[in-house]
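Now for chain A:
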Amino acid sequence: MANKITLNMITQRSIEEGVAMEKGKTTPEYFEACSIIELHDEDIKALGLVPNQLVRVTSECGSVVVKVVKGRQTLYPGLAFIPQGVWANQIVPPRTQATGEPQYSGFPVTVEPVASGERRKSALELVQGAVGMWRGEQ
Partner candidate 1 sequence: MPKRIENVGCPYCGVCCDDLVVTVSDDGKKILEVENACAIGNQIYHHATESERVRLPRLRQPDGTYKEISYDEAIDYAARVLYNAKKPLIYGFGSTNCEGMAAAAKVGEKAGAILDNCASICHGSSLLAIFDNGYPSCTLGEVKNRADVILYWGANPAHAHPRHMSRYSIFPRGFFTGKGHKSRKIIVIDPRYTDTARVADIYLQVKQGYDYDLFNAFRTVARGHEIPEEVAGIKREKILEVVEIMKNARFGTIFYGMGLCHTDGRNHNIDIAISLTRDLNDFTKWTIMAMRGHYNITGPNQVWSWQYGFPYCLDLSKRDIAHMNPGETSSIDLAMRGEIDAFFNVATDAGAHFPIEAVKELRKHPWITIDPNICMASEISDLHIPVGIVGVEVPGIVYRMDNVPVQYRKVIDPPEGVISDEELFERIYQRLCELEAEDAAKERVKTTAEGIPAED
Partner candidate 2 sequence: MSELLIKNGFVFDPLQGIRGDRMDIAVKDGRIVETSALQHPETIDASGMTVMAGGIDIHSHVVGPKVNVGRLFRPEDKLFKSPLKRCNRMEMGFSVPSTFKAGYDYARMGYVFVNEAAMPPLHSPHVHEEIRDTPIIDNAAMPVFGNNWFTLEYLKNHEIENNAAYTAWLLRATRGFAIKVVNPGGTEAWGWGLNCENVHDPVPYFEITPAEIIAGLIETNEHLGLPHSVHLHCNNLGNPGNYTDTLDSLKLAEGYTPKNNFGREQVLHATHLQFHSYGGDSWGNFESRAPDVIDYVNSHDNITIDIGQVTLDETTTMTADGPFEHHLRALNNLKWANTDVELETAAGVVPYIYSPKVKVCTIQWAVGLELALLSKDLMRTFVSTDHPNAGPFIRYPRVITWLMSRAARDATMKTFKWLERTIDATSIDGIDRELDLYEIAQMTRAGPAKALGISNTYGGLAPGMDADIAIYALNPENMPENPEEIEKALSRCACLLKDGVVTVRDGEVLTEPPKRTVWVDVKVPENAQVQRDIYEHFLRYYSVNLGNYSLFEEHLFNPRVIEVDTTQ
């Protein structure tokens, strides 16, 4: 059992994200649809996790806490998925290979169980926090 593994990350749309986004990005639905990571069984096992545990995902440019789920749309071992949205974009590298398009898919991340007491942050906390505007839950 490893306490940290390196995976290849892709971030793309899911229908749950689509529905929730139209309802609003501050809704619980959006939170539940997007603050997750899908992994292959083998990788979940390698981390000694069970579904619904929280993990910290770290890329070359950022880090975010999300919840592990076993996706219905299966991946192969070594490939990880976070739905497009606020949580994914905390770790998406802004490098564009001189095309204008960030590296939304195919970038290395490490995944590890969270330290105790860590929680998933809300969308607002993440985005406003990043630009120094978070004033706590209102």
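Methods note: contacts are C-beta pairs under 8 Å (C-beta built on N, C-alpha and C of every residue); 3 or more make two chains touch, one makes a residue touch a chain; residues count from 1.
Basis for inclusion: all candidates are chains of the complex that A comes from, given by their letters.
Since the model is a prediction, treat every value here as computed from it, not as a measurement.
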| item | value |
| --- | --- |
| Chain touching chain A (counting every copy) in this complex, out of 1 or 2 | 1 |
| Candidate 1-touching residues of chain A, taken from the complex the two chains share | 8, 10-15, 18-19, 21-26, 61-62, 71-76, 79, 81, 84-86, 89-90, 92-94, 96-106, 123-124, 126-128, 130-131, 133, 135 |
